[in-house]
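Next up is a structure, given as structure tokens.
The other protein chains are all here in position, but one chain of the complex has been omitted.
Up next is subunit A:
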Amino acid sequence: MSATFLGTPAFPTAARAALADTQLRRNLAHATGTIRAKRAAVVGEVDEWERLRLAGAALKDRTLRHLDTYLVQLEESLTRAGATVHWARDAAEANRIVVDIARVHGTDEVVKVKSMATAEIGLNEALEAAGIHAWETDLAELIVQLGEDLPSHILVPAIHRNRSEVREIFLREMGRHGKAAPRDLTDTPAELAAAARAHLREKFLRAKVAVSGANFAVAETGTLAVVESEGNGRMCLTLPEVLVSVVGIEKLVPTWADLDVFLQLLPRSSTGERMNPYTSMWTGVTPGDGPQEVHVVLLDNGRTDVLADEVGRQALRCIRCSACLNVCPVYERTGGHSYGSVYPGPIGAILTPMLRGVGHDTQLDSLPYASSLCGACFEVCPVRIDIPEVLVHLRTKVVDAHRGEPKVQNLAMKAASWALSDARRTAAAEKVSGAVGRVLRGTKRRAPGGRGVLGALPGPAAAWSDARDVPVPAPESFRAWWARTDGGRRGNGGAK
């Protein structure tokens, strides 16, 4: 029971369908608006917020600069603490490692803590293919999984659903996979949560193996940390005998003390809370307490390629708080599915193409263009990732990968560059537009204030003019006016 992002069309096409989905638009506008306001309020309380951001960015940068050293240190610390460390170059390797561990324990099910890394590698599908059920235990992930749906947000993967939809999914699906929802379930949040709790409880108590990710991995001590709100994570991390954690290699921090900065930045940016309800930390195996067999899978899956990109590597600072999604005006209207990846929104628009490679896939290449470059994401990012800068950088890479191809855009940009690299050629082009302006001077349609405008135009102009009136070009360019009137000093200085 799983859906896939495979086959998602390029962003503009995928967005069109989302834009027409009235319920999605309303759900998203409401949800992002609410969380945006919460974040702004709790961030506003912290006088030193900017210094915290700078510290967070600097810590991550230093870690990434010496990643080789810290990774080896982490492996040593983990091994010393009784954990088994596995290295995975890509999704296939990581999935194989987890499947093998589950098989060794002869289990046909695992419980899961919400994790972006395991979503990225498609672990649930790989487990399913090996005959092992992976039960998501985060409420929103559960909704997505039961609905055979796709996640659309990093933190709240079911953000596109409202509570009536959740109720319908619970009533329809829970019974097929375990404890059914009560027949008289209503759509009040408390009842929905209670149904999920009852449904999940039997899975927590039964499962032998749990799979998690990690928000942070401390190299110095070998400690992994998971930050969550519902307590389902705590259940998974403490009840089963075996715990497997899939951790992206960028999740490292050098020392325990570094967590101080990130545990302030993350909850305020993410859920808009001063502190999240559950922070679980574990260091290998503690005899007689919690899982007695602990595995850590260190995952590359494209991260070293990102690290090799001097401009793009800042994306590895990301702590997956989702503040950039919540504030993004494009995401708010198109939703997460339009991005065709488990990483939607501004961070997804840079991270997904970098992890998978630019220049070979139209869907991936459309992502860096899925932004108006408004900069709201950079403003809220707790680790100061300059997402607009990376977007423009990736656009350059997309263009460079297709240079020389006879594409309309290539030709248009070449022509514009030629016309605009010489003032005489620019003036000549403006003479043409001025002549058009004089011909259209008498147009009947007028914008408020009196300027002549054109309505819907055919051909390539339709993309603009379908919904937006087009101003009639000025009969005389500024350049021509300046030359004719000596900058307004000759004649009456007026316009033609």
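Assorted remarks:
The rule we apply is simple: contacts are C-beta pairs under 8 Å (C-beta built on N, C-alpha and C of every residue); 3 or more make two chains touch, one makes a residue touch a chain; residues count from 1.
Going forward, contacts and distances are computed from a predicted model.
Hidden chain, UniProt protein name from the list "Glycolate oxidase", "ABC transporter", "Ribose transport system permease protein" or "Fe-S oxidoreductase": "Glycolate oxidase". Across A:A81, A:C374 or A:L440, the residue that sits in touch with the chain not pictured is A:C374.
Checked against the full complex, the one of A:L67, A:V294 or A:V330 touching the unshown chain is A:V330. By the touch rule set out above, subunit A reaches the unshown chain at residues 11-12, 15-16, 19, 329-330, 333-334, 368-376, 378-379, 392, 394-400, 403, 409, 413-414, 416-417, 420-423, 426, 429-430, 433-434, 447-450, 453, 455, 463-471, 473-474, 476-479, 481-483, 487-488, 493-495.
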